[in-house]
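Only one structure is covered here, and it is reproduced in the block below.
Each chain you see keeps its place in the complex, though not every chain is here.
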Amino acid sequence: MIDDATQKGEQIRRDMFGAEFTERQLAEVNRFTAPMQNVVSRYCFGETWSREGLARRERSMVTLGALCAMGRPHELRVHVKGALANGVTPLEIREILLHTMVYAGVPLGVNAFVNAAESLAEEGIDLDAI
Amino acid sequence: MIDDATQKGEQIRRDMFGAEFTERQLAEVNRFTAPMQNVVSRYCFGETWSREGLARRERSMVTLGALCAMGRPHELRVHVKGALANGVTPLEIREILLHTMVYAGVPLGVNAFVNAAESLAEEGIDLDAI
């Protein structure tokens, strides 16, 4: 039996990253990784992303800015897809990264662009038609 | 004679941080700090903040997320005021920081809250009435 916040969080993960991707992540859990996955589902998504006061689209924008500044390429790729699901357009993602690059510096900015471009291409988006 | 981008950037700084604060920063410039202040006015504000494709309100949201994640307390305090000028409410600032805290961890999150709270109080905002 899982608590409400965890359940709510898992649903948001499915909404943002797709049911298949999320189910696979949750199914791969073992006794070592289970409490970590629970922090992600419950604290990160169930208790924070689910809050009112900021639209999911805006939460995606803030998340992309933070991940670019922190230099986390893997999470950025995943959250580019989540941002699309939350209504952020490829052009807005470009502007968010270009904007954050001012604060995080050129190497982290370039790195974020390379990863975001690959992530968008995986979603079938033509980067010359944005 | 200053170029267009620099002029546009200085105007955005005045809009966001107040004419007095900005004029003082620009007046304090010397031969050592002048090219740094020019990067701020021209590249940061004149060429990036001035771009289309993202509202200033959204740029403030992204900036607060990035500065919280990077642990820059001084800039965060200044950009809390800029965010208010760009239409972000104190409640939204709270949500942006609480959201970024998930990604940046508890110490950087707490630090951002402490600095943002002081910055909002300096603006005469009653933090129990938000």
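Chains here go by letter, A and B, matching the order in which they are written, and residues are numbered from 1 within each.
Following the convention adopted for this analysis, a residue touches a chain if its C-beta (ideal position, glycine included) is under 8 Å from a C-beta of that chain, and two chains touch if they have at least 3 such contacts.
Just so we're clear, the structure is a prediction, and the values are computed from it rather than from any experiment.
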{"item": "Identical protein chains in the complete assembly, only 2 of which are shown", "value": "6"}
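Rule of thumb we're sticking to: only the chains that are shown with their structure count from here on.
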{"item": "Cα-centroid distance, subunit A relative to subunit B, in whole angstrom", "value": "24"}
{"item": "In the complex with subunit B, residue positions of subunit A that touch it", "value": "43-44, 48-49, 51, 53-54, 58-59, 61-70, 75, 91-92, 94-96, 98-100, 102-104"}
